[in-house]
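Presented below is the structure to which this report refers.
Omission of a single protein chain aside, the complex is shown with its protein chains in their original locations.
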Amino acid sequence: MHLTIVNPNTTASMTRTIGEAARAVAAAGTVIEAVNPDSGPASIEGYYDEVWSIPGMLEEMRARPASDAFVIACFDDTGLDAARSLMAVPVVGIGEAAMHMATLLATKFTVVTTLAVSVPALEHNVHKYGFAHRCARVRACEVPVLELEDPTSDARARISAEIARAKNEDRAEAIVLGCAGMADLAAALSAEHGMPVIDGVAAAVKLAESLHALGLKTSKAGGYAPPRPKAYRGRFASAGVSTDG
Amino acid sequence: MHLTIVNPNTTASMTRTIGEAARAVAAAGTVIEAVNPDSGPASIEGYYDEVWSIPGMLEEMRARPASDAFVIACFDDTGLDAARSLMAVPVVGIGEAAMHMATLLATKFTVVTTLAVSVPALEHNVHKYGFAHRCARVRACEVPVLELEDPTSDARARISAEIARAKNEDRAEAIVLGCAGMADLAAALSAEHGMPVIDGVAAAVKLAESLHALGLKTSKAGGYAPPRPKAYRGRFASAGVSTDG
Amino acid sequence: MHLTIVNPNTTASMTRTIGEAARAVAAAGTVIEAVNPDSGPASIEGYYDEVWSIPGMLEEMRARPASDAFVIACFDDTGLDAARSLMAVPVVGIGEAAMHMATLLATKFTVVTTLAVSVPALEHNVHKYGFAHRCARVRACEVPVLELEDPTSDARARISAEIARAKNEDRAEAIVLGCAGMADLAAALSAEHGMPVIDGVAAAVKLAESLHALGLKTSKAGGYAPPRPKAYRGRFASAGVSTDG
Amino acid sequence: MHLTIVNPNTTASMTRTIGEAARAVAAAGTVIEAVNPDSGPASIEGYYDEVWSIPGMLEEMRARPASDAFVIACFDDTGLDAARSLMAVPVVGIGEAAMHMATLLATKFTVVTTLAVSVPALEHNVHKYGFAHRCARVRACEVPVLELEDPTSDARARISAEIARAKNEDRAEAIVLGCAGMADLAAALSAEHGMPVIDGVAAAVKLAESLHALGLKTSKAGGYAPPRPKAYRGRFASAGVSTDG
Amino acid sequence: MHLTIVNPNTTASMTRTIGEAARAVAAAGTVIEAVNPDSGPASIEGYYDEVWSIPGMLEEMRARPASDAFVIACFDDTGLDAARSLMAVPVVGIGEAAMHMATLLATKFTVVTTLAVSVPALEHNVHKYGFAHRCARVRACEVPVLELEDPTSDARARISAEIARAKNEDRAEAIVLGCAGMADLAAALSAEHGMPVIDGVAAAVKLAESLHALGLKTSKAGGYAPPRPKAYRGRFASAGVSTDG
Partner (left out) sequence: MHLTIVNPNTTASMTRTIGEAARAVAAAGTVIEAVNPDSGPASIEGYYDEVWSIPGMLEEMRARPASDAFVIACFDDTGLDAARSLMAVPVVGIGEAAMHMATLLATKFTVVTTLAVSVPALEHNVHKYGFAHRCARVRACEVPVLELEDPTSDARARISAEIARAKNEDRAEAIVLGCAGMADLAAALSAEHGMPVIDGVAAAVKLAESLHALGLKTSKAGGYAPPRPKAYRGRFASAGVSTDG
């Protein structure tokens, strides 16, 4: 299958890291294509950045009509509902993927994300997905997203310290890493803390492969019905779906 | 005060209707400016249209730094969290406004919106705002948004019929009109059905005036902190906030 | 409009403070009348006091059939549902008003009230209104209600200290002041802590004005239907609604 | 033990029916005293009537310091929290009693009450007690409370018809009778419909006996702490608790 | 009445303690029979032990068709739904019993159980029963079940220390003891901490007596319908219900 992973931010080095994390877990027959839009924010930290990453992300998806499934590689699950409306094939967000997986392994998990500004958006997703009674807490380690790319940063140590607090204070049984940029840390942190530490990129790749293997597609019977044909104006004219279909 | 109402879709005639509805309830000292972006969908029907209306909407807001408050005139409360992050002054969505008002008047309300494709997004908002136990149902009357502008349509009759069903089947005590384009129908439908029928545009104008009069502004202490300075690339380069401030 | 604010306790000095706070935010055309019953407790601290304040409060309302709206100036929203049943015009509680406003400005708020004995009643209201996922905590600063009237008290310092704790421990983005007697402190505390601090009296005045301006009245279609005509006996005989009307 | 059952309305014939229902299930050593206040509404139908029944009810309780427990015999559990604050011994409401018992016998129950005006108050109690996922529906049979006393009424037939609907439409496995005046119908309706039909008066008597037998009393450590000593003014002066005691 | 209390573990000394606790609160006419299965775990600590205790427990019940009611004396309410399906008479779990009683006495309670491994199962029950907003926390004092039988253990001190923490940190107004083996400690701990401390064994005895006295039986109209006749194979062949009834 052809699986497109869209990093909604515009930082190509992060896209490469994500692509590598995806390929590391992909099945034999899965071709991973990791892309990012040309336009938009270099990282997604809070509600404002989210908005500007979605148009480019959707265009990357629409430009790949032959892709068998898509993964959105931002832990906020940025633009997930819109992407499901646009595409017929499955679309999986890394945030939801990691949380679903966590509930299969533990009675209670804690999310460790980058900055406090993102916590309310993630708490909202936890509530939206139904996991409020399973998510002990959403914690921020106060490491900006792009610092995760910096080998001289003490980011890993700060994430590890936050995991230790989650274990002691939240009684968390599993950890969900709350940023695509943490994808390469999961295994080592899991070994260090003796509990499942889940990376959303890897989780989403497996869920997307699973849905494809099962022949399941996004339902078009309700909220994810295709966009209605209508005029789109100005610089977004091309985003509109024509009456011709 | 200067109150900017942004209709996030690009249909100017609908913006005019919204502006008139707003002016009809505005306080003496309130100057209403109703605008819409140049770029984006002609109407917002479902998750996909939402996404493409937000960038233009935010630009209209950013271009008005002297505005004392903003109203988002789409019942989906499109881009509300991002707008709150961007602006220091209050931002009110017409969906939340109408629902908050309804809970002050009735123990249970029903939302009557346009198309079934929008129902899940609205149900999600109901859940997000905490009104799941107060909202009896979200109903669609299957009238497309722009048909509300068409004087030859039987839209009003279909909305009225749906209100009657809400009263009988849902035991609704109040009705929330689920589209900015229904703003001019509220009073007549309320008289016809003998119960409060709430238009979100009017409700949001009063809430925005209220917050301004109280000197209250959006909290910058958490999820609505200002966008972090960072590089924005490509055609959205101008959306980024510079390090200078 | 004529807006009656009923302080349900019998402390006239507190009624004056509330009236002044209301007038300070009222619109040009709003005539504020602040009243309190002759009979009942000097302050409302816990479930028992609530009960004895409601009959007098309802009589004050019933004696003002020409009032365009009512505000109940006790943070417990004492007798709110009964008042809505009795009166045709809007009735707003200061507790609900402040909480609704808070959700328009912040993703999470903390309530700072007077005594621990009131916390369960307020938590119940939070749950009833649907804000359990938006209210980080209900805190008590252990200042009795009437001490708020005492200029020599350190009440303000204790409230401020509790707000600091709410910011640090609860990650609150806004504060709701949990007593009508704190009405005059909101602005200074907001400036001190750099986040919205919301007074319910002011919030309720604006909501009541808003509902009136919109021509909206309490729904009589369900739980707030007028009291049924029936015999009331003994010293409450006059509270009954006669069959004649 | 001495168990006082307070019918909060002023209809003595209904108090007698309630007393008989209570005595029919009371344990050998339980002395049942059924009382009602002299002042207040003849029946409780909606929020307004509730308010006026509570002062008299509390006075009946306060006048019986030697009673070992109290039952509030109105399905709205009128004034329950205030009564728990006032008295040291257990206080049980018939609404909560019946619902608790129902959850021990069935996975889902429906409440059948008198008038639609009471449904929101009962739905609120269901939500407050935590049984929203166990209560299939609150139904009204549109029989006024006092008509239950009228032997020529078709009240029983209408209640039975509503139970049949609950079974078929709600998949209810048990029925909770939503009015103290229905106490004498439970056994026959249970036999007729082949499922548990629970009367709150009987349920509350047994729960009150149980709490007493276990030596359990209302907690005074939080929301049910005794009323604070303070001035009560006017005709309610005697309701205040003095500093001496 | 004949009331059978089944301790689902196989430790006879614990069964005796439970039986004594039950007899201490039973009504004059109640004959208590405390039993345990021959097969299964010596104590129930976690999900795995639960499973192996249920078959033996059900067999003890099935062997007593004349019993008027049953109590399951494990705080996990092990096998409760299955037991209700099997028996026509009431079945009460000690966990649910204690929690129901707690909500009649306090606005908020904390559970103090034995080991951390049991906390998720108990939190699940709290959620299932609807008490998530009433249960402040489920705490473990890290005392293994059978150590409660050991007079030289410091178990009582550790439980008492945990209750103190519940009072200070959770603002708990009542304590629910989370293990049948703590039955004999409730009264002393209640006196020590000045708040209700509830033992589930005693609570369940009174609820079972109550249901029996009211003539109420488990509903057979839905989820607790009798087991369908079908083949049971192998060593569990005798557990099957034959077509003959």
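The first chain written gets the first letter, and so on, giving A, B, C, D and E; residue counts start at 1 in each chain.
Everything below uses one rule, namely that a residue touches a chain if its C-beta (ideal position, glycine included) is under 8 Å from a C-beta of that chain, and two chains touch if they have at least 3 such contacts.
Quantities reported herein were computed from a predicted structural model and do not represent experimental measurements.
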item: Partners of the unshown chain among those that are drawn; value: A, B, D, E
item: Touch criterion as defined above, residue of D:Arg171, D:Lys220 or D:Arg235 at the omitted chain; value: D:Arg171
item: Residue of A:Pro65, A:Pro151 or A:Gly194 in touch with the missing chain, whole complex considered; value: A:Gly194
item: Sole contact to the chain not displayed, among A:Pro8, A:Pro37, A:Gly181 or A:Gly223; value: A:Gly223
item: Residue ranges of chain E at the interface with the undisplayed chain; value: 10, 37-43, 45-52, 54-56, 58, 79, 81-82, 84-86, 115-117, 119-121, 124, 127-128, 144, 222-225, 227-228, 230-237, 239-240
item: Positions on chain A where the hidden chain makes contact; value: 25, 27-28, 90, 92, 96, 100-101, 103-108, 129-134, 167, 171-174, 187, 194-196, 198, 202-203, 206-207, 209-211, 213-224
item: Positions on chain B contacted by the hidden chain, ascending; value: 116, 119-120, 123-124, 127, 132
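What we mean here is this: only the chains that are shown with their structure count from here on.
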item: Matching chain pair for D-E (criterion: over half of the contact pairs shared, by residue number), options B-D, A-B or B-C; value: B-C
item: Centre-most chain [mean C-alpha coordinates]; value: C
item: Geometric centre distance via CA averages, chain E-chain C, whole Å; value: 43
item: Chain C-chain D separation of Cα centroids, rounded to whole Å; value: 28
item: Multi-chain contact residues (two or more partners), chain E; value: 107-108, 132-133, 171
item: Chain contact graph, described as a line, ring, star, complete graph or other shape; value: other
item: Contacting chain pairs - touch in the sense defined above; value: A-B, A-C, A-E, B-C, B-D, C-D, C-E, D-E
